[in-house]
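Here it is: the structure, laid out below.
Complex shown without one protein chain; remaining protein chains in place.
First chain written, first letter: the chains are A and B, and each begins at residue 1.
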Amino acid sequence: MTTRTRTVALLLIVALVLLVGLPLLLPEWIIFLLTVASAKALAVLGVVLLLRGKLLTFGHALYYAAGAYAGGMAVRYWGVHEALVLLALALVAGVAVSAILGLLVARYRAVYFALLNLAFSMVLYGMLLKLYDVFGGTDGIGIAEPTLAGFRLSGLAMYELTIVITALLVYLTHRFFVSPLGYTLRAIRDNEVRVEYMGVSVWRAVYVSYIIAGALAAVSGGLIALAVGHITPDLAFWSQSGEFVFVAILGGTGSVLAPVVGSVLFEFVRNYAFKLSPYTWQMTLGIVLLLIIFFLPGGVWSLTARLPRRSHR
Amino acid sequence: MRLLLVVGLDGLTYASWLFLVSAGLTFTYGVLRVLNLAHGNLYALGAYLGATLVLHYAATGSTPALTYALLLIAALVIGAVVGPLIERFFLRRVYSRDEEVQLLLTFSISLILEDVVKLVWGVTPIFADLPYTYLGRVRLGGVNYAWYPFLLAAIALAIGGLLWLVVTRTRLGKILTSVISDREVSLTLGINVPRVYTLAFTAGAVLAALGGALTAPMFSLVPGVGADVLVTSFAVIAIGGLGSIGGAALGSLLVGMARSFAVYKFPELDLFVIYLIMALVLLFRPQGFFGEIEVRRI
Partner (left out) sequence: MSRYARISALIALSGFCVLSGARAAPPAGAPSELKIGVVAFLSGPASGPFGIPARNAAELWIDKINREGGIGGVKVVPVFTDEAGPADKVVTEFRRLALDEKVSAVMGYISSANCLAVPPVADELKVLTILSDCGTDRVFEEGKQHPYVFRTHAHTVIDGVGAARYVLAMKPDVKTIAGINQDYAWGRDSWEVFSRTMRKLKPDVEVVDALWPKIFAGEYSAEISKLLVEKPDVVFTSFWGGDLVTFSGQAKARGLLEETTVVVNNTGSDIKDLAPGMLIGSRGPHSIVSAEMAKNPLRKEFISLYKQKYGLAPNEYIAHGSYHYVQALQGLRAAYEKAIKAAGKWPTSEQVAAAFEQIEFESPSGHIALAIGGGHQAIEPAGYAVIKFDSALGVNNFTQIRVFPAKCVNPPEGMKSLDWIDKGFPGAQC
């Protein structure tokens, strides 16, 4: 068997397990948990992508909310119910907003990059909250009874849709990482000035990366809007951005799959923290994070580095 | 004309509130280059302890004048106890790592402290307003003002002045400046940099707790009070320039006046004002008004 056939077979098995096996084995609410975790993983992936260029953002919830509300607006004003249309609108919104804001933001680094993104995300939050008649304010917008290509979108179908889209976008992001632009981003993290001296446009690399990261978060927001069925301005709040950063570090930045692992782990930890200590779940999260920082600095994904390596041809 | 006076006074009181609340955060960043996300919790701890002390003392019926000293004591206790604890046992271990990791460390500490405050003080709102009401009111521009916020303005000025004096005129200040400019050279000069870091972090913690303790008499303390303060402080010091006390003062004034003006002319903008200013300032001057551009090392 060639490597190629083997890879395809492996992928098919994984796909079968995820799409068919898990729903059969696991209870319904865990499937829902996985849906949410998988959807959010895309936003975390956006954060990880930027971290690859040493760009930490504290405002990524901006795009998450933009994507969700693009869908929400379509539901509220045009009565759209088709999931694929809502997701497409989310993507367009994410790309549009990040393309505009990216022009302003791509020049900044380090703490200033983080704070500027924070500021913009809070401005969006303010707008969503304040323009009560347009956006529904803190009561939010309900995304009722979405359909998929005309059929009712059940919980199971939502799960499958999310897995498929997540897998697709993770793969595309991987392609980006191994592309020249992706490597430029890595080089920017190491030493930006040298990259400039090489004649490569640092600004362009950052700008494009920013748009991709924004697009990922927007699709994430769209998926969450469909899965949860209700969106509120909290989606843009800084604590949501903080959660994405938390999960990014929890999972690690070593691979495109790390955000997914981190996101799933986070959802489970948070849910069980709620179950076990409903009064002190924040403290539990804080302690877990501290433990990760001190004992697992590369995030959970770094554990895979300790697995025995298979030989590659 | 009268409107100008009223807007000005309100802007001043809000500005001093902002300055007291954010001075600690910018100071810590200035010296340690760490954005302390547990700042809001230090603020809350100072506020809660101060309020508790005042309430217990008030119950004894003794002279209210001493309650101000109690607030000061509460801030000093919190800063001097919790500050070194965080710095020595947690922060110190991650100085050698990326900025992001340091941020996350302070974030996780803030999560823990949030629940600690809740466990110790419970969820019932606490309002220790004796220091606030004791000073009475004064009529300016045809409007009643409480004296207490003006006291806070004076204290804010004093703190700002004190910090400036210490940094520019004392030996300790020279050491601090040296450490800020170049850590390695300071080490070679024989300065005990780790101790300076602990001291600076503690000072920042005391400032944060002081902000909490002094403003506690003005409002009812509830869980989560630190989180709001954190974001507001961020915005103010980003505008003024991270690490600059003068910047924090300027940022506070700008935001204070803008919000006060907005309440009069555009009440709908109340929510936005601070973030709009932050975004605008950062766009045109990313390092804030008095921040320093960091020179990139090639």
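One rule holds for everything that comes next: a residue touches a chain if its C-beta (ideal position, glycine included) is under 8 Å from a C-beta of that chain, and two chains touch if they have at least 3 such contacts.
Here the structure is a predicted model, which is why all the values come from computation and not from measurement.
Here the missing chain is touched by one residue of B:Leu66, B:Val120, B:Val143 or B:Leu280, and it is B:Val143. Taking the complete complex into account, A:Tyr279 is the one of A:Tyr171, A:Tyr279 or A:Phe294 that touches the chain left out. Contacts to the hidden chain, counted on chain B, fall at residues 2-3, 6-7, 9-11, 13-14, 17, 115, 118, 122-125, 127, 129, 132-133, 137, 142-146, 148-149, 218-225, 228, 259-260, 263-264, 267-268, 270-271.
Residues 27-30, 32-33, 36, 40, 129-130, 132, 137-140, 142, 144-145, 155, 224, 227-232, 234-235, 237, 240, 267, 270-271, 274-275, 278-279, 281-282 are the ones on chain A that touch the missing chain.
The rule is short, and it goes like this: only the chains that are shown with their structure count from here on.
Listed in rising order, the residues of chain A touching chain B in the complex are 51, 56, 104, 107-108, 110-112, 115-116, 118-120, 122-123, 126-127, 129-130, 191-194, 238-239, 242, 245-246, 249, 279-280, 282-283, 285-287, 289-290, 293-294, 297. Interface residues of chain B facing chain A in the complex, by the touch rule stated above, are 35, 90, 93-94, 97, 99-101, 103-105, 107-112, 114-116, 118-119, 227, 231, 234-235, 238, 242, 268, 271-272, 275-276, 278-279, 282-283, 286-287, 294, 296, 298.
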